[in-house]
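Take this structure first; my questions come after.
With one protein chain withheld, the remaining protein chains of the complex are depicted in position.
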Amino acid sequence: MLTLMYFARLREALGVSTEQLDLPPEVQDVSGLLLLLRSRGGAWEAELAEKRAFRVAVNQDMADSATVIRDGDEIAIFPPVTGG
Amino acid sequence: MLTLMYFARLREALGVSTEQLDLPPEVQDVSGLLLLLRSRGGAWEAELAEKRAFRVAVNQDMADSATVIRDGDEIAIFPPVTGG
Amino acid sequence: MTIRVQQEDFDLGAELLVLREGNPRIGAIASFLGLVRDINEGDAVAGMSLEHYPGMTEKALERIVEQAKTRWNIFDALVIHRVGDLKPTDQIVLVAVTGEHRGEAFAACEFIMDYLKTEAPFWKREQTPSGARWVDARESDEQAVERWR
Partner (left out) sequence: MTIRVQQEDFDLGAELLVLREGNPRIGAIASFLGLVRDINEGDAVAGMSLEHYPGMTEKALERIVEQAKTRWNIFDALVIHRVGDLKPTDQIVLVAVTGEHRGEAFAACEFIMDYLKTEAPFWKREQTPSGARWVDARESDEQAVERWR
């Protein structure tokens, strides 16, 4: 089981703040997860396209496309941060 | 008439905080004034020697050896500053 | 190290007193206070709302402060960041660093702010006359953090 979280503009655009997902066997890393999410089409395909600026964190650490994903992980997807 | 002021360690070493001096005709600039003061000998010669670190201000602006001195000027001689 | 993410306002003077309490070796405190401006990107801002990622925010800020402590000879650092609804002139963030001398305190304080701006998961949504909008990340913030790499 994975916990997926979405924040700020992405949360609004995707219409979801949190979801639980059984870890699909073909998802081994962040890039695999993104492929899966894009395959949902619509806002998912548009917002998570390669050329869009967004960030992924795995277990609350900033990740990149090669970061490994394991069962039980907490994965967050969000726009570039704008605090401070 | 010149007003001469001495601060901090120099004030203590020279034993004077302020003095009034008629502007001597041979004093045209800071280097001329320093020559005159050194000619007093003792602590004056030692403390104001070329190799010693001290600063001179003319009318409350930092000066150098070529800064012109005129009648009525306020001239201060002091060690490198250590505030803040 | 003190890291706080909170809705409530804070008292900068009181926070600095706590930060330096009991350490007479401190000669320098550099601090930064961020405020809500009433204009951004040329538009009037009536207010803003700050969202964050609870848990990760604190972890990210702790890591940034740890890095600053490794890099400079400082005593301690404090980061307070507000979330929720804010209006112009409200305090958003306070970063303060204590050290023996000013150079390291200044550098560490600016380093923490630069990383906070690019790595701590906060997002601003501001209210303008043409509606609410999510604030875009600034290119200048990316450039600022590059200096430290």
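Labels A, B and C are assigned to the chains in the order they are written; within every chain, residues are numbered from 1.
Everything that follows uses one rule, which is that contacts are C-beta pairs under 8 Å (C-beta built on N, C-alpha and C of every residue); 3 or more make two chains touch, one makes a residue touch a chain.
Everything numeric here is computed off the predicted structure, so don't read it as measured data.
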Chains in view touching the one left out: B, C
Option from B:Val16, B:Leu36 or B:Ala57 whose C-beta touches the chain left out: B:Ala57
Touch list for chain C against the chain that is not drawn: 11-14, 16, 20, 24-39, 88-89, 100-103, 105-106, 109-110, 113, 140, 144
Absent chain, residues of chain B that touch it: 5, 7-9, 53, 57, 60-62, 76, 78-84
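By definition in this document, only the chains that are shown with their structure count from here on.
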Length of the line joining the C-alpha centres of chain A and chain B, rounded to whole Å: 72
Whole-Å separation of chain centres (CA-atom averages), chain A against chain C: 26
Intercentroid distance (Cα basis), chain C paired with chain B, Å: 48
